[in-house]
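Dropping a structure here in structure tokens format, bear with me for questions.
For this view, one protein chain was removed and the others were kept in their places.
This part shows chain A:
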Amino acid sequence: MKPFDYQRATDADSAIATVSRDPEARYIGGGTNLVDHMKLGVTQPGKLVDITRLPYDSVESLPDGRVRIGATVRNSDLAAEPVIRQRYPLLAQALLSGASGQLRNLATTGGNLLQRTRCPYFQDVTTPCNKREPGSGCSALEGWNRHHAVLGASERCVATHPSDMAVALAALDADVLVEGPDGQRTVPVTELHRLPGDEPEQDTVLRHGELVTAVELPPLPFAVRSRYRKVRDRASYAFALVSVAAAVEVSDGAITEARIAFGGLAHKPWRATAAERALHGAPATEETFRAAADAELAEAETLRDNEFKIPMTRNTLAAVLRELTQQEGS
């Protein structure tokens, strides 16, 4: 590992100034992704600015009904937070489905959002990878691509985004609060992560030095009935092959509101707007659920090893919607 200088940030302004002026500097949260990448040689920062002691470690209910989650709140604390368990169960479930108890105690909200793909070629510095080394090629295209994308991929990169939490946040239309050298801005979480296009090395729209300070959840009363379901190769402690985050409202047997997002299918958490349109106003039946999945998957393109994701997505969405709408009816 390359030697690096370590600094513990005591205030956000100087942390932002330090990282902004040094292209080799990086923020570090829990370190559970960054330290791994430093060991693997995927990332070689010359300076780390530790942000875990900045005052962003609380979850606040705001007067306007929004909930603000500080960027350094640990994944385990967020999942245990009463307001999240009551009002946004899909978010608690998504967090609890990720990694392990001892990793969630370290992992932060900001770091979870900005974790990088688990594509094995990205993590193996001996293989070509456009995301790690722009222009070197994509080893997954013709290689092992079971975990890779079926939506929104490009010829340059077919990686998927690994975060479970981010999928729930996408369904909830959360906002990401960002502070940079030029001030603050708010980025909708659905616009934070990019599709790979010609620049797979850019995971997100953030610029170097921008610090995530918080995530805000809008009030969404029908999210009290919501679900995150994750399908994977083993029952626990594995990344998603496919995951579904969903919240629905049913009235007189018809779906009046629906929020759907998919994980494991794309370079970003995939907000399923076509599926939502297909559900809106339709009867809560198996046919409707399947049609919604088909609407979203119409543009899907599969690779050698990941065709199974299409029926898996369809079945998982139908199962989640069945569960949520039956609950409502009973």
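Simple rule for what comes next: a contact is a pair of C-beta atoms (placed from the backbone, for glycine too) under 8 Å apart; a residue touches a chain by one contact, two chains touch by 3 or more; residues count from 1.
Criterion: contacts and distances are computed from a predicted model.
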Name of the absent chain as recorded in UniProt (options "Amino acid ABC transporter permease", "FAD-dependent oxidoreductase", "Acetolactate synthase" or "Xanthine dehydrogenase YagT iron-sulfur-binding subunit"): "Xanthine dehydrogenase YagT iron-sulfur-binding subunit"
Selected from A:20, A:43, A:61 or A:105 as touching the chain missing from the view: A:105
Options A:4, A:144 or A:222, residue touching the unrepresented chain: A:4
Selected residue (touches chain absent from view) among A:15, A:54, A:67 or A:92: A:92
Where the unshown chain meets chain A, residue by residue: 1, 3-6, 8, 28, 30-32, 35-36, 38-39, 48, 50, 52, 76, 79-80, 85-86, 89, 92-93, 96-97, 99-103, 105-106, 230, 235-237
